[in-house]
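A single protein chain has been omitted from the complex, and every remaining protein chain is retained in its original position.
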Amino acid sequence: MMLDMEDRLDIYQKMLQIRSSELKMCELFKKGEIVGHMLPCLGQEAIPSTLAKVYAPDDYLVTAHRGGGHYMAKGCDFNAMWAELYGRATGTTKGRGGQIHLMDMSHFAMTGNAVVGQHWGIATGAGFVARKRGKIVVAVGGEGSTNRGIFHESLNMATVQKLPILYVVEFNNNQMGNTCEETTAGTRIANRAFAYDIPGATVDGNDPDAIYSKAIEYVDHIRSGKGPCLLECITGKWTDSVSNIRQLPEVLEKIKSPENDCIARFEVKLRAEGILTDALEKACKNRAQEMLQAALTFAQNSPLPNPSDGMDDVFSQPV
Amino acid sequence: MMLDMEDRLDIYQKMLQIRSSELKMCELFKKGEIVGHMLPCLGQEAIPSTLAKVYAPDDYLVTAHRGGGHYMAKGCDFNAMWAELYGRATGTTKGRGGQIHLMDMSHFAMTGNAVVGQHWGIATGAGFVARKRGKIVVAVGGEGSTNRGIFHESLNMATVQKLPILYVVEFNNNQMGNTCEETTAGTRIANRAFAYDIPGATVDGNDPDAIYSKAIEYVDHIRSGKGPCLLECITGKWTDSVSNIRQLPEVLEKIKSPENDCIARFEVKLRAEGILTDALEKACKNRAQEMLQAALTFAQNSPLPNPSDGMDDVFSQPV
Amino acid sequence: MKNMKMVDAIREALREEMLHDEDVFLLGEALGGVQGGSFRVTKGLDEEFGKARVVDTAISEAAIGGVAVGAAAYGMRPVVEIMFGSLMPLVADEIHNQAGTLHYVSGGKINCPCVIRTCNWMRIISGPHHCGNIDALWVNSPGIKAVAPSTPYDAKGLLKTAIRDNDPVIFLEYSPLYTKTGDVPEEEYFVPIGKADIKREGKDVTIICYATTVGDALESAELMEKEGVSVEVLDLRTIIPYDKEAIRASVEKTGRVVIAYEGYKTGGVGSEIAAFIAEECIDSLIAPVLRVACKDVPNPSNSILIENISIGKREVIDAIRRVME
Partner (left out) sequence: MKNMKMVDAIREALREEMLHDEDVFLLGEALGGVQGGSFRVTKGLDEEFGKARVVDTAISEAAIGGVAVGAAAYGMRPVVEIMFGSLMPLVADEIHNQAGTLHYVSGGKINCPCVIRTCNWMRIISGPHHCGNIDALWVNSPGIKAVAPSTPYDAKGLLKTAIRDNDPVIFLEYSPLYTKTGDVPEEEYFVPIGKADIKREGKDVTIICYATTVGDALESAELMEKEGVSVEVLDLRTIIPYDKEAIRASVEKTGRVVIAYEGYKTGGVGSEIAAFIAEECIDSLIAPVLRVACKDVPNPSNSILIENISIGKREVIDAIRRVME
């Protein structure tokens, strides 16, 4: 199956939303206007934006620590996300979790977790619910997280139980400085699917069309009750953490080329196909900026939590 | 490479030693003469007996819970093992660990561990020492233990580090009652090697010749510094635990046929090749019985630990 | 009322809750089939409810824990089993970091209604990897509740409450208690989490205990009665959050405390209880707060050695005598 024009423009729009938001996050962090632990997905925008065309709004989405793009792409509350980055009471987790614990259950999205790999097990649990309720789970993590044992336990269990889960690996060949050469055996993460006799494939993770065609094939397989699949998307992340960005502008200049940048590349493609025009590009970019501005305004005008708020919600009812 | 006559007779002798010892263990447990948690390897004797021809005496051996056969095959102190089963102070772990914690470091054997799968990680640690000291590690566990994440983490790390480890899986299609159909994805455990691009193979684990030829090929690979291999040996265990044996004699009668019993089958083979004669068989069996008798005598005449002995050795020096 | 074994009371609680709510499901190793759980707790439930609701898994404790969290977060009520207590460290992150923080870190928006059952094999000859003491493992974990019933009545009532609770609950079973019998009502009932139970009233000494040590305490109380010492037996039932008011009231009454717990002494559940008393009830105390607990030694696989490091009536009585001095 292929993406139609409208879908592709939606994807493009989401990529722009994520890009502008993540850039702003880096910028504001550098200025000291926002604080905390933040892991941008700059350079990887194609994956979340495309997956949003693969799952339904009420399907489940469970990601690892680098979940901001997925949160946005699923249509989770963008204002609340920005309020969270500003540590406000109106934040998606009331200003408690910060960027690495973004979640929005009204959109079935658990897009934060900071113990790398643990989300694979949680996604597998979500799979039991999805199986009962006729939904699917899309589970996403970095290639580094596939070296945790829980990845293996999860794939094995999901396969035996024929759980409806698409396991997606964002392969950026980087784990806090280490490359796969130093840490990871096997030529491709997708090969790990062979261990369980489930479908596995590697696609160009900077190309929405490539991601989509394999992902939608796998989702059909999954929805038909045949169990999980493993999709590896090759991409590149431009920055590990907001605190690691030294000279972001230079980096961005260098990589804003169709070879490295999934957005620039998608623009070339959309233009060649006559889908994207100057006017449309401008409109899309404006739209992204407007959304961002609205979210920033919402966040900045939101109240800070009261110090004592941090004592609530340890349990669902006071004990 | 193939086994020569002498080696095959050694293997046969070890199989007999293990068989007679494990049977006696079941019998004495049933009588209540020995107590505790004991996991016999009846039916699987070919694997430990053959591996003993594959590793050198000062190579390292690390197994999971069903390690009794491996302990014996490596030539660890047999008297001390029996003293352990009797809970005596002269036992291999001073009567503390019992049958599932048999270990004998003077033979480089950690052949006990009762948290299924954890031995894979320990074996990987042994691999770092082996790499430095020019030895290899043989790590052995049941197919069930390969569903623990630590198996995956271990294989990945050992492969990246090119550790000299032969990972051996005793596939008996049973994990405390569950079969692989209910628990385990993938047609063969050996396929899990593909995930890491290392050699993996499945052999008939009731046939010493089949085990040996693949294992020795892998050990050559390992000794040459190329990293780990995964060998799956298909076998069948006759009893899960001493406490699960209801009617051992009947079970034994039924299975004492060359189709199911690795010893009966090896005897047929050795006879056909003219290696085994009636007299030799008798001599071997007598020898096994003599060893067992001597061990029983040693154990029964050994002192029980003092109650207060159980307070020692929490730390290597009193604190 | 009917008289039943604790193992049957637990099974009845599981069965009732599975009938009551089809989102309740069981998951663990060898729960179904011939095995029916290592201690037959779940025996027959797979036949009644099918394999989708009584899920047998691989030996994958971390995934079992992950499933508990994920399935709970997305709206079901998983009741998972970790075969035995000594294996709980394998699921420590899923408990401490995941289940324990989820409600909080989601801004109170995601509940995590899972139950993690496990069985302790104390007083059995299976060695340190089977018989380890793990009751204190989550006392230092915000967001986690843990219960350890001593009677069939409490077990059934607490398990039903735990399954309906919207927070993660660790449910501790003890193999020596499975066959203990007791009265259980015919009609439905619940036992609240966080409430202790005075299993015997007394005025000279309070024994604070739970699970296996409750029996030791009651028998000791009986014997001490003959020596003219009146012993109150306070069964915590819930280890965390423990019932501070009940403890305070009893200590104010008796002024003497012995805490008996079948775990390693140092850093155990009883250490927390003793610290609470030293902090908040010290003015009521007329004797040191004694802890009767296992020695800080891995559990050996040998009855002669076990005897020497574990506890029972003798140690409890000893401690009562000491606080009465």
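Annotations for the structure displayed:
As written, the chains take the letters A, B and C, and residue 1 is the first residue of each chain.
Everything below uses one rule, namely that a contact is a pair of C-beta atoms (placed from the backbone, for glycine too) under 8 Å apart; a residue touches a chain by one contact, two chains touch by 3 or more.
Since we're looking at a predicted model, the values are computed, not measured.
Although one chain is not drawn, the whole complex shows that of B:Lys24, B:Lys53, B:Arg66 or B:Arg96 it is B:Arg96 that touches it.
Annotation: of A:Gly95, A:Pro164, A:Pro208 or A:Pro228, A:Gly95 touches the absent chain (contact as defined above). Contact with the chain that does not appear here is found for just one residue of A:Leu9, A:Val115 or A:Ala210, A:Val115. For the chain missing from the display, the contacting residue among B:Val115, B:Cys180 or B:Ala195 is B:Val115, taking the whole complex into account. Only one residue in the set B:Tyr60, B:Tyr218 or B:Trp238 touches the chain that does not appear here, and it is B:Tyr60.
Touching the missing chain, out of A:Glu217, A:Glu281 or A:Asp309, is residue A:Asp309.
Those residues of chain A that touch the chain absent from the view are 35-37, 87, 95-98, 100-101, 113-117, 144-145, 147-149, 175-178, 182-184, 304-311, 314.
Mapped onto chain B, the interface with the missing chain covers residues 60, 62, 91-97, 101, 103, 105, 108, 110, 113, 115, 118, 120-132, 149-150, 153-154, 156-157, 160-161, 312-317, 319. One chain is missing from the display, and on chain C it is touched by residues 86-87, 89-90, 92-93, 95-97, 100-101, 104-105, 127-129, 132-134, 136-137, 139-143, 240, 263-264, 266-272, 274-275, 277-280, 282-283, 285, 287-291, 296-298, 300.
Here, only the chains that are shown with their structure count from here on.
Per-chain Cα centroids separate chain A from chain B by 46 Å. Spacing of chain A relative to chain C, judged by their CA centroids, is 40 angstrom.
The residues of chain B that reach two or more other chains are 147-149, 182-184, listed in rising order.
For chain C, residues that reach two or more other chains under the stated contact definition are 57-58, 60, 62-63.
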